[in-house]
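Only a single protein chain was left out; the remaining protein chains are all shown in position.
Take a look at chain A:
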């Protein structure tokens, strides 16, 4: 049954029909009709952010924490351009979003009208797809198609640019019987011959390793469950990228920790020495591979990915499997069971012995202190004191993000939200807002840096408005620590502009927003203060004053292979010139 309604009403109706509960947005002239349509209903709840970039990150956090697409509504011109960083972030990390932007009326497009910008032109490269809707007849289809495209295949952000005259125009709305795109059909079932070949290779492996990534999270909780089954059936070790944390429980013995530039010794050495690599939903990012010609030199590689362009992009693989992780994992588990497959027990045991040797190196150990809070210690305590509540953790970008990835341990998928590919400072606070809306009763923590937090700080106000008791836990080292670390490595310790000068008083700042501020600079008081933070049912900014010179280890300096990583005791003491430990040839390759 079709109904007559305006374009603006169609937007809201389509959101309702898609089961959307929250829209993150900010009003303006070119979307006023949609805001008016919002006013007349209660099903879709609008969350008023304080900056459009915040709206997109909040929608990303919501999407990652809930497994549903995030929805954004912003005005034309500055509203749309403010959203760009968020869209680019979602594109890099494959987060499903639908972003509706207002546009000037169709007859003014191209005339440099007030608050006009070429939104589809600007967002073409940072969205999975985008639409400029110029006729009311197209609108119902486009709205539903946008949700289909955002969620199917490799997920990503989709922009629907809607001129104001179309929002006013009346037309016929009917929910399309299927919201599929007429031709876009990503492959989800993997090729059975390739899957069989993969199982064969795995069964004959001597030194296998699973290397999993964000694709497993994208694929849904079923994929994580199947991954656990397969890993346990095979008895193989498993590591994951930053984006895939939580798909496999960090508390399990077969878990080696994160791999890559700041990954663990055992994970990276396993990648280096393996003879069979099973990549499930990871994209051989340069933070993982390091120097390509030295990457995992002895392995045959299986790669499961829904996007054919991820396969053979940087690293050549032997058995490509294009498909959705859950579908392919299901086939793999079934074939493994059917064939009663088992890799050679003796060889596998030998491999594990080797891995245990690396693990015994205890690469995440650090020298603790009674005087200053070590950032690693702060994250460890935060983890120990909150783990029973299965918290949702977001981060900003920098050293604190890496320490969070290393020392906070995730046993479930969708509990970890971080900006991996784009590395956007300012992501964490709005993402925490989104995650808290998805899980109102859960504990949501943004592990932050004092520099990053200032990029989207205004979203504290959003948290207050909607009574979202998010906890912003700042590892305050008074430096853009990650920049400082690279300056140590690349530029002879000349800390050009990386000191966090003129910091605000974060406690007073929290109070100014109407939240709670807590400061701690004494390791002995840390536990009590963390408890105080989690027991407050209001937004908190926790200013954790940590060691200013601590660096993030382990670390594979770029240009080095996985078996050439720097460990934290390499230097004896932190703060010395880590630039000098890399040979001259290596320096060129960083």
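Keep this in mind: a contact is a pair of C-beta atoms (placed from the backbone, for glycine too) under 8 Å apart; a residue touches a chain by one contact, two chains touch by 3 or more; residues count from 1.
Just so it is clear, contacts and distances are computed from a predicted model.
Here one chain is missing from view; checked against "Carbon monoxide dehydrogenase medium chain", "Acetolactate synthase small subunit", "ABC transporter ATP-binding protein" or "Putative ABC transport system permease protein", UniProt names that protein "Acetolactate synthase small subunit". Note on the undisplayed chain: of the listed residues A:125, A:389 or A:508, the one touching it is A:125. In the complete assembly, the contact with the undisplayed chain comes from A:293, out of A:112, A:293 or A:371. Touching the chain that is not shown, out of A:39, A:184 or A:495: A:184 (per the contact rule at the top). The chain not displayed touches chain A at residues 120-121, 124-125, 128-130, 132, 134, 149, 154, 181-184, 286, 289-293, 307-309, 311-313, 316, 486, 489-490, 558-559, 579, 582, 584-590.
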